[in-house]
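All protein chains of the complex are present and in place, except for one that has been dropped.
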Amino acid sequence: MPNATYIALIPLLPLAAFILLGIFGRKHFKNSAGIIGTFLLLVSTALALYTAYGYFFDYGKVNGVYQKLIPLQYNWLQFSPGLSIDIGILLDPISVMMLVVVTFISLMVHIYSLAYMKGEERFPTYYAFLGLFTFSMLGLVVSSNIFQMYIFWELVGVSSFLLIGYYYDRPSAVAACKKAFIVTRFADLGFLIGILVLSFYSGTLDFNTLIQRLTSPESSELKTAVAASFLGVSALTWGVVLVFIGGAGKSAMLPLHIWLPDAMEGPTPVSALIHAATMVVAGVFLVARLFPVFSMSAPALEIVSYVGISSALFAAIIACTQTDIKRVLAYSTMSQIGFMMFALGVSGSGGENGLGFTASMFHLFTHAMFKALLFLGAGAVIHFIHSNEMKDMGGLRKYMPITHITFLIACLAIAGVPPFAGFFSKEEILLAAYQHNSFIYWIALITSGLTAFYMFRLYFNIFWNKEHEPQGEHHHGEGGFAMMMPLLLLAVGAAAAGFIPFGHFVSSDGAALESEFHFQFSIAPVALGLMGIFTAMWLYKTKNNKPDKIAVSLNGFYKAAYHKFYFDELYQLITKKIIFNLIGRPAAWIDKNVVDGFVNATGSTTQTISEKIKGFQSGKVQQYAIYFLAGVIALAVLFIYVWK
Amino acid sequence: MMEPGLYHLLFISGALFFIGVFGFFTRRNLVTMLMSIELILNSVNLNFIAFNKYLWPDKMDGLFFAIFIIAIAAAEAAVAIAIIINLYRSHGSIDVESAEELKN
Amino acid sequence: MNLTLLILLPLLTAITILLLRNTAQVKWVALTGSTLQLILAFYLLFVFNNERSAGNTAQMLFELQYNWFPAWHISFHLGVDGISIAMILLTAFVVVAGILVSWNITKMTKEYYFLLILLSMGAYGFFVSLDLFILFFFLEIAVIPKYLLIGIWGSGKKEYAANKLALMLMGGSALVLVGLLGLYFSTPERSFDLLALAHFNIPIETQMICFPLLFVGFGVFGGLFPFHTWVPDGHSSAPTAGSMFLAGISMKLGAYGCLRVATYIMPEGAKEYANFIIILSTIAILYGAFATMMQKDLKYINAYSSVSHCGFVFLGIGMLTKTAMTGAVLQMVSHGLMTALFFAVIGMIYERSHTRQVNEMGGLLKVMPFIVSVLFIVGLCSLGLPGLSGFVAEMTIFVGSWQNADTFHRVATIIACMSIVVTAVYILRAIGQTAMGPLKAGFENLTDATWNEKLAAILLVAGILAIGLAPSWLNNLISPATDIITQKIFPMAIGVK
Partner (left out) sequence: MNELFILMKSELLVTGLLFLLLFIKIGKGIKNESLLLIIQSLLLVNFIIGFFFNKEGNLFDGMFNTNGLIALQKSILSLGVYLISLLFADWFKKSEHMAEFFMLMLSALLGMFFMISSGNLLIFFLSLEMATIPVAAMVNFDLDKKISSEAAMKMILSSAFSSGILLFGISLVYGVTGTISFAAMPAVLDGSPLMILAFVFLFTAFAFKLSIVPFHLWTADVYEGAPFATTSFLSVISKGSVAFIFMATLYKVFQPMQDVWYNMIMLLSIVTMITGNLFALRQQNIKRFLAFSSIAQVGFILVGMSSNSPAGTASVVYFILVYTFSNLAAFGVAAAIASQTGKEKIDDYKGLYQNNRFLSWVLALALFSLAGIPPTAGFFGKLFLITAGASKGNYMFITIAALNMIISLFYYLKVVRAVFMDKNDFPVEKITIQFSTKLALIICSTGIVLAGIFSWIYDYIQALS
């Protein structure tokens, strides 16, 4: 068993950075905030690597199977006997892998930001938020308890919110951060209810116990969960599907993806960290974490795969039409996560069947490298150009050679060109799909072609196409060592990560999975990828009007894709028209007029009656006497005749 | 000549009572209203006497009561007249309708 | 520990304030008194935990009984369990913070602090009473100070709001009174004693009548839908500390009454009417949230959101499981701290910008980072962010609610859960419009919080974090007490399922 203390330090150091910089940063660490944050994270990363080393090569493996270790667990909140939120650390291959990914990418982003964010007024705050995010993400990946994951899930959401809204004085950033938070929050609702369902049937919130109870065929919990049904669907399926909704929201799966492109309003390094490499894959991670339970429900897995594949295709199409480079990357992220998702969907549990699982995780890993690289590269470009639009770019390869090369590596990686990282992981995914569901396989194949196309469209538009016209000061394009170093490191990762024998470490059941390399199988995807690349080259390498022509010839479809298939408008309609006007406004109206009106009416009725009856007090003493006598007679009659 | 029975007396007293009440309700002159009250009180006196004589001849309570009522009526009338005089001073009239300022 | 101290200390403070002439002295006396009370509350928590860990398992600790009106069997009976201590702590926090934020009151300062302290005395007394008569006594003591606070120091349609509040609360207490009398006469020995009543099995027919009376009566105080309409107007017209007290403490009196008096004494009634409670509270939760969405005044936003949040309290009670009830109490504490803080922040903003309309503000983060950071924290707490108290409470309620396995409860829980999204919408809308975006013209020279405001905010934030980060101390404090209540409802049930 590893020493829990230093593992706990991995997430706690970034938290310390958050607290330190958040409270005292503005006054005391105005300039040193970046260094402090980066240093703390560096320690954290080192510890994560050490942990990974220890886990994978030392104590993690028992009898050839990677164990699920819980070196630390603390009872945080006891709901009822058996049902408690325990904050703990769960070490298994995927969480350890994620620890490494998160700390590493985060470190890169920290370093990168030292230069990128230099001179910002809220520099300490920025690092504080980065620290918060890293802490939350690390907490999420090591969660030992489903509720713990939910907790960090929410924290991740809020740090994302804070970072997207970093430029708080821009209305678009404000709108974007709100949108991101609310949309993911909506999805979290599903997650929450899913947790409630699963915890109710399993009687626990602990991941290990939950998985064990809901997967071992003879357990009574599983039987009840399968037997209980609502609307004809078993409770188990409901539970996992609801949990998946949460995952889909965070991972920007269709139709909950609308927040992701807008989230690009945040600083670019943030996009690299949160909206490319780490947070958005939380959904995938969640499904992977609960994969044994998912695999008990075939309909749930189907939903996962179809949502994944449709998001992948859909996002790829949109990415082909966007002109904001960060948005292109955002859609590409969505598309790639779609890959990971459907890979899980087509996977089985255990042994050879678990290929999809391994592939998905592998892709998650490689994607983190090259997508972070892409974003950081794009950041460098934006830093130079001060614009996100393709039309302001072109011919930048001369001005920023390093950025150019690293960007190219990343593009090749994502396009699935061997021997870059993306090639290996994507191959595995396609293979898994091919083995399980040919329909999905074909779509995936097309999508990977599209991926190559839009990535190189981006690449050519930035670095080739028209010549850059330097204005004034723009002599050297590169952003200094702090920006270069992460690019280079990540480029190494993107180039080489594919050679890691991933299946040995990460598999659906902990035992090593030997992935074979099928040469014949790779022909089709690689060919399609190259085709995409060359099409992009033909269209975009030099400035010409072919793209416009194609756009015109596709007319309606192009327009629809350009407008992201009108999802935003649809959501606008739902929120503004339906929620606000048809629910919110009536609720407020009812409160003001009906409920409140009732109270006021009671008051005014009393007043009115009081006004009406004043005639009785007429001031005429004889009338008083008449009422007196009438009272006497009435009482006499009442009590003698009526009320005996 | 027929000996008057209890019911005759009660009838008369009842009639007196209602005459008094009617007078009290309808007359505008304060003194007349006071007189109507006297009628009511006298009807009560009649009642007492009649009950005493016919029903409870051995208990003299009724008789005493009647005597006291007469005394009290006098006292009441004295104060009432004093008040009416004062009212006349301030309002210039002893019409009950002249004093209807306090109302509602 | 002698619990009368909890009542005597504010009383002495109030009397001292009345005798003072100098306003500075008044403030310091009020602050000292309330701080001492806070220390006392912590001491109480400490000795309570000590007693418990020493193995004292009595239901109520530090009981104290003095025959007050022997003819009516009314005794001055005090005692505390975990729930009361939680509420006392809450009150102590809010009172100190409330006094701190109203440091700059210039109009009739003496009277202001006098009323605040009096109000707090009512709350303390209410939470420690074990005799329904004195419970009712303290419940009503608090009505008039609220009325005066709103009416004299308030803003907007203050007179209307003050009247509405006083009358509706009086209506609530009228129902409570009738319910209490029903209980009183249903026992052979004619007792107002909470424990005696709880141990005596009230006849079912009485429960059927008295439960709704008491629940609705206390519910009016707690902002139960549809008797909540005093909440928005009252809160938004009150001065800052008044709003804090109203929402932070006063509404809790009602909820506490629903739990401690109605539900605990009349388990059969609770079972019978639980579904109504659930329906009403579910409506309140969602409807309150939607109504909040349409508000433009910050105080109205928080007031309506209080309706929604207090709906959770009632939902937790209506669900009748131990976990849900624990959640309800957690929510009371959490909402108390949170809403007090929210009002405090709104007050601070208003004092500077002289507006509470969200659309007239913008970009305040630039000029008042501290205040706006607190606004963020409280907003996030309101929308149930983990690490802050709101999350703990809501999740406990949800988990507890889900333990009821039938469709009705499930649907109610899901609807209630949906509010977390709506809450996010309105909170972000409010924060986005006020704190973020470009700084509106005319706000450039606004200043950040002063020491007293900072202190108040930090105090409440500390409370929120103490629950949010390490909820188990509070949970362990409360749940034995709620267990007793639920054991009475379902004597067989032990724990979950």
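Going by the order they are written in, the chains are A, B and C; count residues from 1 in each one.
Note that a residue touches a chain if its C-beta (ideal position, glycine included) is under 8 Å from a C-beta of that chain, and two chains touch if they have at least 3 such contacts.
In this text the structure is predicted, and so the values were computed from the model without any measurement.
Asker: Could you list, sorted by label, every displayed chain in contact with the chain left out?
Answerer: Result for the missing chain's touching partners among shown chains: A, B, C.
Asker: Spell out the interface residues on subunit C facing the chain that's missing from view.
Answerer: Against the missing chain, subunit C presents residues 68-72, 74, 133, 136-138, 140-141, 143-144, 147-148, 151-152, 158-159, 162-163, 166-167, 170-171, 174-175, 177-178, 181-182, 184-185, 209.
Asker: Since one chain has been left out of the picture, which residues of subunit B touch it in the full complex?
Answerer: 17, 20, 24, 30, 33-34, 37, 40-41, 43-44, 47-48, 51-52, 55-56, 59, 61-62, 64-65, 68-69, 72, 75-76, 79-80, 82-84, 86-87, 89-91, 96, 99-104
Asker: Under the stated touch rule, tell me which residues of subunit A contact the chain that is not displayed.
Answerer: 603, 606-607, 609-611, 613-614, 616-617, 619, 621, 623-625, 627-632, 635-636, 638-640, 643
One rule holds in what follows: only the chains that are shown with their structure count from here on.
Asker: Any idea how many Å lie between the Cα centroids of subunit B and subunit C?
Answerer: Between these chains, centre-to-centre, one finds 65 Å.
Asker: Taking the mean of the CA coordinates per chain, how far is subunit A from subunit B in Å?
Answerer: About 97 Å separates the centre of subunit A from that of subunit B.
Asker: Which subunit A residues reach two or more other chains?
Answerer: Where subunit A is concerned, no single residue meets two or more other chains.
Asker: Along subunit A, where are the residues that touch subunit B in the complex?
Answerer: 614, 617-622, 625-626, 629
Asker: For the complex, which residues does subunit B have touching subunit A?
Answerer: Checking each residue of subunit B against subunit A gives 21, 24-26, 33, 96-97, 100-104.
Asker: Please name which positions on subunit C make contact with subunit A in the complex.
Answerer: Residues of subunit C touching subunit A: 164, 167-168, 226, 228-230, 232-233, 287, 290-291, 293-295, 304, 321-323, 326, 363, 365-366, 369, 380, 383-387, 391-392, 395-396, 398-400, 402-403, 405, 407, 413-414, 417-418, 420-421, 424-425, 428-429, 432, 435-439, 470-472, 475-476, 479, 494-497.
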